[in-house]
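First the structure, which I've put down as structure tokens, then a few questions once you've had a look.
Right, subunit A next:
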Amino acid sequence: MADKILMKGNEAIAEAAIIAGCRHYFGYPITPQTEIAAYMAKKMPKIGGTFLQAESEIAAINMVYGVASAGKRVMTSSSSPGVSLKGEGLSYLAGSDLPSLIVNVQRGGPGLGGIQPSQSDYFQSTRGGGHGDYHMIVLAPASVQEMAELTVKGFELADTYRMTAMILADGTMGQMMEPVSLDIEVKPEIDKPWATTGTKMAREHNIVNSLSLVPEELEDLNFKRYDRYKIIEENETMYEEYMVDDADIVIAAFGIAARVSKNAVDEARKLGIKVGLIRPITLWPFPKAPFKKAAEHAKAFISVELNMGQMIEDVQLAIESKCPVTLCNRAGGMIPDPAQVLNSIKEVNGGVQ
Partner candidate 1 sequence: MAVVFDRPHALIDVPLHYCPGCTHGIVHRLVAEVIDELGIEGKTIGIAPVGCSVMAYNYFNCDMIEAAHGRAPAVATGVKRADPDNHIVFTYQGDGDLASIGMAETVHAAARNENITVIFINNAIYGMTGGQMAPTSLVGQVTQTSPYGRDPKACGYPIKVCEMLSELVGPEYLERVTVNNVKNIRNAKKAIKKAFQNQIDGKGFSLIEVVSSCPTNWGMTPKQALDWIESDMLPYYPLGVYKDRSAQKEAE
Partner candidate 2 sequence: MAKLTFKTDNCKGCSLCVYACPKGILQIATDKINKKGHHPAECIDMEKCIGCASCAMMCPDCIIKVER
């Protein structure tokens, strides 16, 4: 049994990044993720890494772009409004096929919003975040252990597929403290012959860019990128199923919403209601298969989210609108409690009987 230490979610991400070999962090303070920057500020200088508090979130994402071009593992972290600022940078990273890790510890919005948790950047993350046709791999941890493990996984996926991996956490995940095992396996890093590291007069020069003025060429780049995305959809989807096999009602929830929903599922089962939970861990690629399979026997779905209804659309698409999908939600920084989810289950159950 590996040793566990009590860690805050935000700090677990930072430590896991270092374990994964990341030696460059650029960030800017914003609640509720500033602990990541503070942790990196303390640790990076001690291990010969770079910590730099950039002049803005925009500068930070561009510093990430620079290190990524030079072929090294690099990350930044922010929260909702700061991620909006990074939008252009995320698009450039995608258009230049550069690997990087971005952390969004979501807060209530829109606008300046609040500092309490939310999941209202689901659309922003799963639909790219910036302009143009592209995706990021979006990973949604539901425990401090997952904050750490998915960070390591994120770097590996980013390098393998030459794209951004995003850790989409919420304020609860960032702030909560749980025992973590840091004994996480890290695969050896792959070569990056495309990186701008200096020709050493031994090869043709490398160019990192996303400009392509010939539409036929730009179209080709887009199609090739989506061929890669198809491989990711087939191979890298992650999810957890809880009591789904015989469920009449299936809950869809990620992150803190899934933790709360699991409690409600247990309570509902005590009352004889056959309810289960599918917890997407990759939000992109969305785990369509388990939802489609569950729709063969389930009579209704409930999407439990800390937003005004975002993942619910992907649930409806995945089950091809076979059954009704109800939204059970809170917003603005409020978190649903098990009683609210249980109520929703009971209501839906009344409807299906």
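Note that in this section contacts are C-beta pairs under 8 Å (C-beta built on N, C-alpha and C of every residue); 3 or more make two chains touch, one makes a residue touch a chain; residues count from 1.
The candidate set was assembled so that all candidates are chains of the complex that A comes from, given by their letters.
Predicted model only: the values in this text are computed from it and were never measured.
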Candidate touching subunit A in this complex, from 1 or 2: 1
Residue ranges of subunit A touching candidate 1 (in the complex, touch as defined): 24, 26, 50, 52, 54-56, 58-60, 62-72, 74, 88-89, 92, 96, 196-202, 205-211
